[in-house]
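A single protein chain has been removed from this complex, and every other one stays in its place.
For clarity, chains are labelled A and B in written order, and residue numbers in each chain start from 1.
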């Protein structure tokens, strides 16, 4: 008995002594990197920018005054042949340990995106701190570093501003998509699908956007806003799409939650607005004579949101005709999106995956040539079924005729 | 043999916890890609077949553990040797699972901590549990099984609500035909976890109702098989065949995809709890079987006396068996499967049963 206790105590003591708290990280020793930006330098190296939160200056967390004085984030940049190298180098400038578990945003500079995303994400995915639920955006026409340096007024941390904009814009408007790193990696690794990523741009003057004065004015000198969708092919950015075409892409990908569609009526352009409340898209592969074709079916329901012309909304027959018009309108939007993707020979819709699921053997044969040979000539039928459920609080507009 | 007894429910609980063990956290059978659930179910079916051999052996010798009746069947010298082989096997697998456990923990949460320290803490608790004995382990199991199920249910609901499930990821079914599935069954899922039921042949004599042992074990295995198949399928549905097969811990990735209401996210700790509970019971049962086996072979009346030395041995073994994780996994998939699992889980028990049957028929008496 005594010996057993002795062994036990010895073990406990040993482990206790050895336990130097290796993985311990005090909060005050961590630099919370909230966003990572990635650009290329002239000599072909990566330029990584790290947006680090300055906790003492974030509103709501200012416990002992002094909050408003400083900026909530600061940017550290460093260059390297790889992301890991650049991030390790950044520690020469950071007084704290870079901590990636709260990196919620990755911004890729347009230049990097055009050269290819291959090899960018491996370090992120492998790292045990970094979470692949981080959002991904492409800086449209700017460097990623510029995007990260802009200070924002409402959400003090600009990365949060971009993330929230992404989230709510997808929910309310549907021309951009809230894509995270994990989805992009999945699309990159799948032969039947290419990634689509939302772009961000800076409105205004990027150099003045870095200053504290930017957030002290009701109209900031520089703002970050979402702008279009970037279509990728073989990991390279090949095309930007905007407006209704972008929404067409989102429709096919079944990511529309709410949006507003305006249709002409009585010969008047943009006369009636329709707000979707629920939408569902089904993509199915069909085969005619051994050749695949795709049918896209969109079902959506919603309300009338705006009427700028005279129309009797309490007449079911009128509503039926309106629904027909909406069907046509949305079908066109979607077709347009498909055509523009076909033009650059990149299947961002996952049609290839649908073919793969439906006919795995056929897919084996065609998967290598899918994007270049089969997809551009793919026969896609688009059908939409829109239901107007309610017409809002009024059944007739106040302006007669 | 010590006068300890567990009831049928407790046996069932131990089997379920043991079978889940590390199988829920490691990428089990992912080489079958989206057909992993079929591979697991087939593994279960064959596992049940293999188990029927253990069940039959137990019915012949209801008051003897494996290392006991092995001596009856093949005679004392050879039987003793085989008994030692089995005890070593149990302890070695305990060390392997301990190593797995430490490596997982190290990779995903404690990259700077030495493996030895993480393993040592676990080994201490395992030794404590084994010291307290099977009854205490079984009671603890009853509490933790409930907890594990509550957590699994919560996790499932959260994954579902997060909207990250895409059922089409399970298609196409049997893309490469049955070949890939059978290959997975015969190289992975049959032995881990189902073939590992061999360890329970050491514990069956402690059950107070021998008549129902086989039934409890079969139901336990079936339940586990279904659970594992569901979990593997959910991993596939969430991560996709590619994502799941590239991941070191598919379940962790699945849990990391959970994002509900900006609050239920970053739930990695759920994974850690599952890992610790599963790991603990798997290691404990292998270890306990090894300890009582050794006690039985060497005529030690109280197994408590060898818990600490053998525990230290397992701890040191877990560090020494491989120099890196890749080597450890390679050994696990190639060497252990062919040189340990197949002979010890299948060939020897089948031979034992055949010899026992022959003796029973032709010999005057097996006793």
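Just so we're on the same page, a residue touches a chain if its C-beta (ideal position, glycine included) is under 8 Å from a C-beta of that chain, and two chains touch if they have at least 3 such contacts.
Convention: contacts and distances are computed from a predicted model.
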Out of "Cationic peptide transport system permease protein", "FecR family protein", "Spore germination protein" or "Na+/H+ antiporter subunit C", flag the one the UniProt entry gives for the chain missing from this complex.
-> "Spore germination protein"
Would you mind spotting which of B:45, B:84, B:136 or B:351 touches the chain that isn't drawn?
-> B:136
Among A:71, A:84 or A:101, residue touching the chain not depicted = A:101
Out of B:58, B:144 or B:200, which is the one that touches the chain we can't see?
-> B:144
Absent-chain contact - pick from A:32, A:50 or A:251 | A:32
At which residues does chain B meet the chain that is not included here?
-> 7, 9-10, 105, 109-110, 113, 118, 121-122, 125, 128-129, 132, 136-144, 262-263, 265-269, 272-273, 276-277, 280
Where chain A meets the left-out chain, the residues are 16, 19, 21, 23-28, 30, 32, 34, 53, 55-56, 58, 60-64, 99, 101-102, 104, 129, 131, 157, 160
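Quick note on the criterion: only the chains that are shown with their structure count from here on.
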What whole-number Å value describes the gap between the mean CA coordinates of chain A and chain B?
-> 42
Where on chain A does chain B make contact in their complex?
-> 4, 7-8, 11-12, 14-15, 18-19, 22-23, 128, 131-133, 182, 185-186, 189-190, 353, 356-358, 360
Per the touch rule above, chain B residues touching chain A in the complex are 107-114, 116-117, 120-121, 124, 168, 171-172, 175, 240, 242-243, 246, 253, 256-257, 259, 265-266, 308, 312
